[in-house]
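Yeah, one chain of the complex is gone here, protein chain that is, but the others are all in their spots.
A, B and C are the chain letters, set down in written order, and residue numbers restart from 1 in every chain.
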Amino acid sequence: MSVSTVSKDQFKQFVEALIRSDQRVVGVQQRNDRFVFDDLATADALRLDYDVTILSPRKYILPQKEPLLQFAAGESYTPVHEGAPMVLLGVHPYDMASINQMDQLFSQDEYDSHYMNRRQHITVIACDVVTPSENVFAASMGTATVEKGYDMLLTDIGDAYVVQAATDKGKALTNLMPQARPASEADLDKCRAVQEQNQQKLNQHVLECKPSYLPKLLEKNYEHPVWEEKARLCYSCGSCNQVCPTCYCFDVQDEVNWDLKSGTRYRAWDGCLLEDFATVAGDHNFRKNRSDRFRHRLYRKGKYVPGKIDGQIACVGCGRCITACTSNIANPVDVYNQLMKRTDIG
Amino acid sequence: MSKPRVAIFDFACCEGCQLQIVNIEEEIIDLVGAVDVVEWREAMSEQSHEYDIAIIEGSITRPEDEHRVQIIRTRAKILIALGACATIGGVNKMKNNFDLNEVKRCVYGQDAGMPHLATTTTRAVHEVVDVDYKIHGCPIEGEEFKRIIRDLLLGKTPFVPNYPVCVECKERENVCRYEYNEICLGPIIRAGCGAPCPTAQWRCFGCRGLVDNPNVDAAQEVMEQYNLTLDDLKQKMVLFNSK
Amino acid sequence: MCECCVSNEKDIYLPQPATITKRRMLNGTELFLHLELDGGKELEYMPGQFVEVSLAGIGEAPISISSSPTQKGLELVIRNVGTLTRAIHKLQVGDKLGVRGPYGSTYPVEQAKGKDLVFICGGIGLVPQRSFIRYVLDHRDSYGKVTVLIGTKCFEMRLFREELAMWEERRDMRVMETIDEAHDCWSGNVGVVTTLIPKIEKDLPGSLVSICGPPVMYKFVLMALAEVDVPQDSTFVNLERKMKCGVGKCGHCQINQYYVCQEGPVFRYSDLAHVPEAI
Partner (left out) sequence: MSKNININVHHVTRIEGHGNIVVNVTDGTIEKCQWQVPEAPRFFEAMVRGRRYDDIQTIVSRICGICSISHSLVATRAVEDALKLEVSEQTDRVRHLLHFSELLQSHVLHVGYLVAPDLFGEKSVVPLIPKATDAVKTIIKAHRVANQMSAILGGRITHPVTLRPGGMTRLPTEEQLRAIKSELEAIVPDLVTICEVVLSVADQLPNFTRETEYVSLTQTHPRYMESLNAYSFYHGDITSTDCNGDGPVPPSRWERVANEYVSPQSTAKWTKWHRDSYAACALARFNNQAEKISPLGKKVAGMFGLEKGCCNPYMNSVAQLAECAHVVETSLEFIDTLLSKGIEPETVNVTPRAGRGHAAIEAPRGILFHSYEFDKNGECVWGNCCIPTNQNHANIQHDFEKLVPEFMDEGEDALRQKMEMLVRSYDPCVSCSTHYLDIEFIK
């Protein structure tokens, strides 16, 4: 790994150069009183001091609506692989962790070439958190900092960034940063200090157990009053699914053109909290009650998905669902802590 | 196979939903290529009693309209309710919150008794005749209209969301109105519109009607969390979702 | 669109065209199809697996394979319940369908060798079981006693009537049928499928039991089996869930830690007995 330092002015020039390059550049920007990932028009618009974005960068990696196939009359199908080169600028460590999880889920077992192709065309420039958001609890989940997945990692050390280029793609980008100098020991110290601080600071909600304990905790609590207590207020609105960086369930639909023969098969985000998520023909719903669906989400985060990805918990502590839930019931920490309280740990 | 014949009829409404059909712009040409529009008073002079698909816009508010829509039902193989006035009664149903005679007096004064001003309780189309499909919204969403028509032509049951507007609102990366302690009907209203109202930084007005199974029991407690009351919510529901 | 690094991996969502070579209604709602993949290819599958059947513009649905890999071509039985299945019912011999798969787990054909087998089928549950049954009949010497219990809602809904008649003729297997509601043309058993279980009670504990039917059926059949002490690890169930991708990505079919499309649809009951939501 090559580690260097650039001043903030020089970094701005780097971003300008990136924007001028032939890649699409998406970065964090302010929209009204919040932040979002969006196409970057100028370096000035980039806000690496943001707290959290409304939607996670998932919207670029697994888009809300993505064509899979094009079809024509006579059952003839052509795969659609979208993947124009893109730089994602300003991904926080917890979001990086969620991308790492999705990378594993979409490549293991059956290899999803649509996801992987798009992913391979994306260069991720991550950045350590400067401003903790009001609901972040990444520290509890072990995702306040992240070691892998990014092509480049930036750490704000005041008047400069420490830049770690982790991959060939990342190193290639440093060519656009001619003024960068090798990071000094002092810079590296500052960088480590920021990261250590974040491991304490990004903890607005404190999970009262180690994340690795969650699968076990859940195993014992399928029947527990908290599910009904919380879900009573659930609108089944799926906001918690939509904003979550680790939710990746999708629906598949066909859309035809006016010739009624040709068209597109696409996938689109779905959410396990939505009423019809598990409904099959004949209106049989395998998770009919709000509490069934509410529980399913927290099990999926804390037990099921971890079972598929070597125990990694599929909640990275971004806190987005806490903010998004109108009924104020979606907070995973709150639920897990309640389970802790009423479970004999043994 | 001959092209299906489509007739478009309007009852009490603003005709804005028909306008959305015109507003599919260039694709109107594709539409008239795929179906035979045999009657559409707002756009053409032909009239016909022979049609396969009847599209009904507007609410039923007068005895003679009830009769007319019943005749249309007997002639049509498929009957589609188009837009909030037809699917849920829409703004027209606000009238039902008042005494009918009083409403008439309010609007027509001493002339209220004139026979051509007769009016009855406003009803959505399915409250009068069987409706096969509903295209929701005030006004309808052009993209959804096109998709539903193509699906029907293909013999497919059109997909109509049974999840709340919040799904699409989040998809558009809006900040929830409740975060500003403002009311929004999104959590209980059927999606499909793409959430234009919250995207314009206003509330969901509820024009697509309730989802199949809205959590109305949660409302009171949730309103209290935001220093709002159930009455505030009801005030907003009345606009498009009066009884 | 970029092709530079579209990997050589196959596209998991890409259906292969297949042509309908035979079609026949088995009753008022179930359509039997015999398909051949275009280009003379054969699908390599084992009993219990399913395919995603696709019609361009309409959509896809998981459908169990009803034929046995010991025969040529692919046989499916499709119940007309909704959009896609309705459209499939309109297809004729010579028309095309898209097929991808096979997916999912298989019946324990190897483990079952030498064992007595009991098949309990409710309604359309006969369809995937038929694959296993035919496989067994084509390797008859490798298996012990074969008993097939079939319950159908009403006389008109009975599936594969001629084939059942042939099975009944055979000396090397036992077929018992029942229908829920009495009918003038029916002289056999009347009652739900569990009413047949006492009749084979003594054979059950030593047999490998395979169950497939509508969601409500499982609970009652499993209770009846528990009463006669059929071990859970020699009981197999075939589950249905909503599925969108068939390849363990879309999340719809998940029941607890299992993806029905990958770990299922055939499960050993002992793996599920303590899994909430499964049965």
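Methods note: contacts are C-beta pairs under 8 Å (C-beta built on N, C-alpha and C of every residue); 3 or more make two chains touch, one makes a residue touch a chain.
As the structure is a prediction and not an experimental result, all values here were calculated from the model.
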**OP:** Would you mind listing the shown chains in contact with the chain that isn't displayed?
**Re:** B
Original post:
Given the contact definition stated above, which residue among B:70, B:201 or B:220 touches the chain not shown here?
Top reply: B:201
**OP:** Quickly run down the residues of subunit B that touch the omitted chain.
**Re:** 11-20, 22-23, 25-26, 28-29, 32, 37, 40-47, 58, 61-62, 65, 90-92, 94-95, 97-98, 102-109, 111, 114, 116-117, 119, 138-139, 142, 196-197, 199-202, 205, 235-236, 238-239
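Throughout what follows, only the chains that are shown with their structure count from here on.
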Original post:
Given the two chain pairs A-C and B-C, which is bridged by the higher number of C-beta pairs in contact?
Top reply: A-C
**OP:** Could you put a whole-Å number on the gap between the CA centroids of subunit A and subunit C?
**Re:** 38
**OP:** Can you check how far apart subunit B and subunit C are, centre to centre, with Cα atoms defining each centre and the answer in Å?
**Re:** 43
**OP:** Mind pulling the residue numbers of subunit A that touch at least two other chains?
**Re:** 253, 256, 260
Original post:
What parts of subunit C, by residue number, touch at least two of the other chains?
Top reply: 57-59, 82
Original post:
What part of subunit A is in contact with subunit C in the complex they form?
Top reply: 68-69, 71-77, 79-84, 105-106, 109-114, 116-117, 120-121, 222, 248-254, 256, 260-261, 263, 265, 267, 270, 272, 277-282, 284, 286-287, 292, 296, 299-300, 303-304, 307-308
Original post:
What does subunit B use to touch subunit A in their complex?
Top reply: 27, 30-31, 33-34, 147, 150-151, 153-154, 159, 162-164, 166-167, 169-171, 173-176, 178-179, 186-188, 201, 211-215, 217-218, 221-222, 225
Subject >> Residue numbers on subunit A that touch subunit B, as the complex places them >> reply: 31-34, 36, 54-55, 64, 232-239, 242-243, 253, 255-258, 260, 269, 271, 274-276, 290, 323-324, 326-328
